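A single protein chain has been omitted; all remaining protein chains appear in their positions.
Chains: A, B and C, in written order; residue numbering restarts at 1 for each.
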Amino acid sequence: MTAKLKTAVLGATGYSGLELTRILLRHPRLEKPMLLRRPADNATAADLADVFPVLSGNGGYPLHPLAWPSLKEQGVQLLFLATPHETSRSIVPEAMAQGLRVIDLSGAWRLKQAEHRAIYNFQDANAVRAAEITEKAVYGLPELNADRVANAALVANPGCYATSVILALAPLLKAGIVARKRGIVSDSKSGVSGAGKEPTAKTHFVSVADNLSAYSLFNHRHVGEMVEQLDLTEQELIFTPHLLPIPRGILSTIYVHLNRKMTPTELDSCLRTSYSGKRWVRVFQTPKLPQVNFSLHTNYCDLGFCLADDGERLVLISCLDNLLKGAAGQAVQNMNLMYGWAEDEGLQ
Amino acid sequence: MTAKLKTAVLGATGYSGLELTRILLRHPRLEKPMLLRRPADNATAADLADVFPVLSGNGGYPLHPLAWPSLKEQGVQLLFLATPHETSRSIVPEAMAQGLRVIDLSGAWRLKQAEHRAIYNFQDANAVRAAEITEKAVYGLPELNADRVANAALVANPGCYATSVILALAPLLKAGIVARKRGIVSDSKSGVSGAGKEPTAKTHFVSVADNLSAYSLFNHRHVGEMVEQLDLTEQELIFTPHLLPIPRGILSTIYVHLNRKMTPTELDSCLRTSYSGKRWVRVFQTPKLPQVNFSLHTNYCDLGFCLADDGERLVLISCLDNLLKGAAGQAVQNMNLMYGWAEDEGLQ
Amino acid sequence: MTAKLKTAVLGATGYSGLELTRILLRHPRLEKPMLLRRPADNATAADLADVFPVLSGNGGYPLHPLAWPSLKEQGVQLLFLATPHETSRSIVPEAMAQGLRVIDLSGAWRLKQAEHRAIYNFQDANAVRAAEITEKAVYGLPELNADRVANAALVANPGCYATSVILALAPLLKAGIVARKRGIVSDSKSGVSGAGKEPTAKTHFVSVADNLSAYSLFNHRHVGEMVEQLDLTEQELIFTPHLLPIPRGILSTIYVHLNRKMTPTELDSCLRTSYSGKRWVRVFQTPKLPQVNFSLHTNYCDLGFCLADDGERLVLISCLDNLLKGAAGQAVQNMNLMYGWAEDEGLQ
Partner (left out) sequence: MTAKLKTAVLGATGYSGLELTRILLRHPRLEKPMLLRRPADNATAADLADVFPVLSGNGGYPLHPLAWPSLKEQGVQLLFLATPHETSRSIVPEAMAQGLRVIDLSGAWRLKQAEHRAIYNFQDANAVRAAEITEKAVYGLPELNADRVANAALVANPGCYATSVILALAPLLKAGIVARKRGIVSDSKSGVSGAGKEPTAKTHFVSVADNLSAYSLFNHRHVGEMVEQLDLTEQELIFTPHLLPIPRGILSTIYVHLNRKMTPTELDSCLRTSYSGKRWVRVFQTPKLPQVNFSLHTNYCDLGFCLADDGERLVLISCLDNLLKGAAGQAVQNMNLMYGWAEDEGLQ
């Protein structure tokens, strides 16, 4: 019996942080994780159950300030960051210097190309070091990058929208069957937890309920991830996110023109072969299609499609739980890869 | 043809203020109302349609700062306050000194008895004047106080919960059939607009959706109005408000023990007689009961009841739209009384 | 003072029928409408307020069986059909033979081309007569066909999705600026009332809440209307409807490639000019975009857009209330045109 791994979570007080903490608590390979307040957190909450009463009653979840010596003392080897990207950007260099492996759920280290990173407007204290770390960071989409994740010191956990779009498109683009120049459209819809826990006019119940709105047209941070991972130009992809009146879940409706006539069977085969043996992708058999609530509270990304009679116009549907496969679940899947455990350990 | 009345709305940028403005705009007896920013409003919104795009496209709704000379210049005679109670408390003395009639939608002037007012902790600049105004203020529940409203200089428009509870109980208490000493319970549930437009952790979509919560147990501001208007002691009434995952609407489930056995027919008669000729109260015939969405977007208060076989245990159901009969609609109903117009003018 | 028009509504017991009835009841040019049960309705409901308690308390709304002599006796001149398309298909020939003008809210008479009609699989008793009526029927989109509506004996009121898509695209297609061969995509989302009042597994609250689903891919009945009215081929338009967890409202996100570089100002001008003087279309100024709840409970179709920096890739947003501009409100707008009244009479 190997010793259990000691992990810490910085930012357990956010939505993704809570989900992550709950998974880590029941993960059979782990000791109880150390929970760290974000620097910006109100220091008055002494226990995570004070923030999320769903955790009440079954032992304590003390929140600690971030202090490197105490992490060392506790034997922490892996640090999860469920923090705003600015925070991740400033903390990762020190965490790596401390010899910790890091899985960062924010957008701080996902992008290799400077023009895609520009939208974040990072203010790095040490630009040279930041460039080195960017170089080493592995984009943690396990279905595409399993080998590199396994050996990563820093995993940049993908964005929720990006995961839904990349997993749907990657097999088709790799197969070379997409008429990229005709343009790909992803019309994506997300529940409100994707907007974070901060109360704003946009997340007020009365603003969201009985409503639907599009936002960040031609201007969303996740587009950079999509085009980098799919090797597209920004011209080739239109991505439009929408805010749904539901707490969690993403559905992306993706429009593609094929560069040759295909049959549904061929397409099904393309997707199914690509994800053969991949534990957390489900391909639905035409004419069945995924819906948001099929994957809620699971780590699945569900894929389905409908091909027009002409065999060229294709609609893909991609669904996932933005807090799990789109954030915390995927982070744990990455951890499992990094430590050689089964991909669904702790996630079933 | 009489000249039309000129009104002004202070606080059109809140939920009740918007509803009020929309009614005033289509009210046949009024000139276009003058819209005033609340002192605390961000001055950048120049037009109410910038705040509420539902108003777009059909002429402008300019927002003005509050300035007494310009109200006078515009010929404003009646001022509506859709403001926090502290603001109303500080503004009303000056407004009355300016010769304006005032309908205040806040809780600032509803309570006659100091012990009920204590929960508000008012900080009056001039306590003597505040006491005089309190004396004169008329509690604007038109079904009970029509005559006094007609002549009021200052109408204190009732609270939304209070309206739903008082209208259900008043006929029974007046008839002397309630076993008051056994205790009356009002278990009330409200949509989120009742909590105001300010974004807080409690009004975040993720906190409210798929949830229900009780709050302010034995400690809600509206209890004072209920016991004053119904001539109850605080001991005789338990009021528990709950936050519903809906944008608007209130349902109060009210539990009463009768002091003698009655039949459903007698009870129906008691309610129906009390509200005979009252345009905005509907009594549902047993076994039909009101539901929240029957009165949404109307000025109705809907009442229904179910009497146990023993003829003594009674459940009343009272529903209304918290923004209309619970706020803006009732304010207009009061205005109609103050100016001698039909009670449903502008409200159909 | 001209005599008021007498109308009748067949199918007042459905969602659109209720909305229509409520508008007709307050329309200043009309007598109280005659309300007719649909042949399939349960005959036990004697009054529309029994079906929709929101109507309680303010006079009766008796439901009558459909009988031509009694329509004649009542002096009905205009008949609204809020019925399933099969019912409309079988009733319209007789209604026209009776000399009535008809506004049909169903899909029975919207399509001129047989291949688009095939999806309905109509079983006409008299195919020749059906063909004649089809020829005469006017597609009742007032912004495009005002003149023909004015003189129509039969108005085929457009589908809700079709209205949202056609109004967004018509100005651009007319201006010849759309690269049609690259394909147009409309990703549309609708509230549940669009699926009708019949309880089914798909409309069960638990199936819809916290969920989003796509349906009828490449196979929705409204596509025929869109391509006929916009003069497109079916190849040129992909339409994907989705079921939103809201009671009412539609948002269409429409993707277009332009055939030449344009500026936002030019596009704004194209849309604004097209709808100049049109009472019920609002064009939002970039970067403002419509949201579903801006047009709820109104007869507006709200349009907005965002153009990519390349000046060629365009996203249009089109919102409306499916029961009003998408059904009952538009029917009344058509009636206003047919009788020479202001386009917003009864609809403000």
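One rule holds in what follows: contacts are C-beta pairs under 8 Å (C-beta built on N, C-alpha and C of every residue); 3 or more make two chains touch, one makes a residue touch a chain.
Keep in mind it's a predicted model, so treat the numbers as computed, not measured.
For the options B:Q77, B:Q98 or B:N293, the residue in contact with the chain missing from this view is B:N293. Among A:S106, A:T134 or A:N293, only A:N293 touches the chain left out of the display.
Note on the undisplayed chain: of the listed residues C:L25, C:A209, C:L232 or C:C270, the one touching it is C:A209. The hidden chain makes contact, of the residues B:A45, B:A146, B:V185 or B:C270, with B:V185. One chain of the complex is left out; on subunit B, the residues touching it are 182-183, 185, 187, 189, 209-215, 217-218, 235, 238, 240, 242, 244-249, 251, 253, 255, 257, 289, 291-293, 296, 306, 308-310, 313, 315, 317.
Seen from subunit C, the chain kept out of the figure touches residues 15, 192-193, 197, 199-201, 203-210, 245-248. Subunit A residues in contact with the hidden partner, per the touch definition given at the top, are 26, 53-54, 56-57, 209-210, 282, 284, 288, 290-291, 293-298, 300, 302, 348.
Heads up, the rule we're going with is that only the chains that are shown with their structure count from here on.
Taking the mean of C-alpha positions as each chain's centre, the chain lying farthest from the centre of subunit B is A. Chain C has the Cα centre that lies closest to the mean of all protein Cα atoms in view. Subunit C has its Cα centroid 40 Å from the Cα centroid of subunit A. Look at where the CA atoms of subunit A average out and do the same for subunit B: the two points lie 46 Å apart.
In subunit C, the residues touching two or more other chains are 209-210, 291, 293, 296.
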